[in-house]
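Provided herewith is a single structure, encoded as structure tokens, for subsequent inquiry.
For this depiction, one protein chain was excluded, whereas all remaining protein chains were kept in their positions.
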Amino acid sequence: MNNYLTSNIFRKVLASLSGLFLVTFLIGHLLGNLQLFIPGVEGQTQFNKYAFFMTTNPVVKLLSIITYSAIFLHIFITLYLVIQSKRARPVQYAVSNGKDNSSWSSRNMSVLGTVLLFFLIVHLKSFWYEMHFGEMPYQYLSDGTKIKDLHLITTSAFQNPFYTFFYVFCMVALSLHLKHGVESAIQTVGLKIPSYEKFFKYGAMLVAFSIPAVFASIPIYLYVSSL
Amino acid sequence: MSGLDLTLKIWRQKSSVDNGGFETYDVKGLNSHMSFLEMMDVLNEQLVTQNKEPVAFDHDCREGICGMCSMVINGRPHGPLKGTTTCQLHMRHFNNGDIITIEPWRAKAFPVIKDLVVDRSSFDRIIQSGGYISVNTGSAPDGNAIPIPKDIAEEAFDAAACIGCGACVATCKNASASLFVSAKVSQLSLLPQGQPERKERVNKMVAQMDSEGFGHCTNTGACEVECPKEISIEYIRKMNLDYNVNNIKS
Partner (left out) sequence: MILDSKIPDGPLESKWTKYKSTVPLVSPANKRKLEIIVVGTGLAGASAASSLAEMGYQVKSFCFQDSPRRAHSIAAQGGINAAKNYQNDGDSVYRLFYDTIKGGDYRSREANVYRLAEVSASIIDQCVAQGVPFAREYGGTLDNRSFGGVQVSRTFYARGQTGQQLLLGAYSALSRQISKGNVKMYNRHEMVDIVKIDGKARGVIVRNLLTGEFNRHFGHAVVLATGGYGNVYYLSTNAMGSNVTAAWKAYKKGAAFSNPCFTQIHPTCIPVSGEYQSKLTLMSESLRNDGRIWVPKKKGDNRSPNEIPEEERDYYLERRYPAFGNLVPRDVASRAAKERCDEGYGVGETGLAVYLDFENAINRLGKDIVSARYGNLFAMYDKITGDDPYSTPMRIFPAVHYTMGGLWVDYDLMTTVPGLYAIGECNFSDHGANRLGASALMQGLADGYFVLPYTIGKYLSQDIRTTPIKTDHEAFVEAENDAKERNKKLLNNNGNRSVESFHRDLGKIVWDYCGMSRNESSLVTAIEDIKQLREKFWKDVKVLGDEKSYNPELDKAGRVADFFELGELMMRDALERNESCGGHFREEYQTKEGEALRDDEEYTFASTWEFKGVNHPPILHKEDLDFKTVHPTQRSYK
């Protein structure tokens, strides 16, 4: 068991499980974001109430701690593995021809991961930081109470074409990251059994395509509506 | 028949402590029926006449089974052909005027000995750590005492077909030996004879693989594409499952 905890396979299992957990987080996050499609004041109200709930509910808080831990674990463990992989081949090939034997995304998970990390920082700064520590505008509800207007922050952020493009670009990176990551994670834990191979393969492709696509559709919708 | 003229960029390294670098050689008038290694023989013959030391490379059976030949040809272990070792690659797959870059297997666990020759004794040590069934000579029951379903025997054979060349490590972006190790683990864990030591075997072999300095597996699948025996990464999955289940249970 001691050997297990320091083995590469266990490290990969941690990366896989944290990654798969983050996929469930993405699905939850995405469902929340879908409220941005609701037009008018009704949409604004619902979204802001939802944001308020998400930042104050103790259960959500607990979940968010788990999510942050998963993110840190994922980053930490994959970073470790990347360094180790560099060490495993101290002299690189002069000519390498990976395109003939593997997909681009599978060979560039760390690049994609880095893009996503950068996205995460920008994204957290734009919304999470503002929500918690920023000078937020307020929405005054019909019952007289006021609530932080994250909806306004969001919709105005995506009036900027560059910011929208950046977001969409990062969703492409996310898609590629998921395309290899989900299937690979299932293989790493040992569950990609041949009789279900197609199920896992297409399932992973579905996840990899649909989640980032729906995520990306929101800023595009917001940008287009702002025109 | 018109001959084939090639330019070869070959990694030359005097010894394991030497830094090494590329040298460029021209070979002319090759017959396209030659194997890649016969082309190397022609080059070496040419170098000897020029009083230059021939290029050292590993090779033995030259029929694709011993696993000794090991060259990365234009960025691919054993060259461009699927399911083919370097010795079975023929020059008809190259064109007149091609520039071919030839490098040794690159991995920390496969240090270069000289030129294109690397030390693969790490593979031996992995097998020594547990890649066997403990049965002394003379103590075996009758061969038919344990029936083994045909499909299981076939699957075990597919894994056992590994020639231990190391192309999987050479091509893996992380220099992982997972395909090699999992092939042996799976061969023995599929068979009833391998059950008594099944758990111990996978634990020991995985530990040895890690301690030799091989990288981890990121499931790019490059190894199964480059494997001259086309061994499937399904065996890696099997090994992972075995390893995970064993250790979580305990």
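Just so it is clear, A and B label the chains in written order, and each chain counts residues from 1 on its own.
Going forward, a contact is a pair of C-beta atoms (placed from the backbone, for glycine too) under 8 Å apart; a residue touches a chain by one contact, two chains touch by 3 or more.
Owing to the predicted nature of the structure, the values given are computational and were not obtained by experimental measurement.
All shown chains touched by the missing chain in the whole complex, by label: B. Across the entire complex, the residue among B:G67, B:P104 or B:G213 in touch with the chain not shown is B:G67.
When the full complex is taken into account, the listed residue touching the unshown chain is B:K114, out of B:R76, B:K114, B:H216 or B:K238. In the full complex, chain B contacts the hidden chain through residues 14-15, 31, 33-35, 37-38, 41-42, 44-45, 48-49, 51-54, 56, 58-63, 65-68, 81, 84, 88, 90, 92, 113-114, 117, 119-121, 123-124, 127-129, 131-144, 146-150, 153-154, 156-157, 160-161, 163-164, 187-188, 191, 193-194.
In this section, only the chains that are shown with their structure count from here on.
Chain centres here are Cα means. That of chain A falls 38 Å from that of chain B. Interface residues of chain B, counted against chain A in their complex, comprise 9, 11, 22, 72, 74-76, 80, 101, 103, 106-109, 171, 173-176, 203, 206-207, 209-210, 213-222, 225-226, 233-234, 236-245, 247, 250.
The residues of chain A lying in touch with chain B in their complex are 1, 3-4, 6-13, 81, 84-85, 87-98, 100-103, 106-107, 109, 180, 183-184, 187-194.
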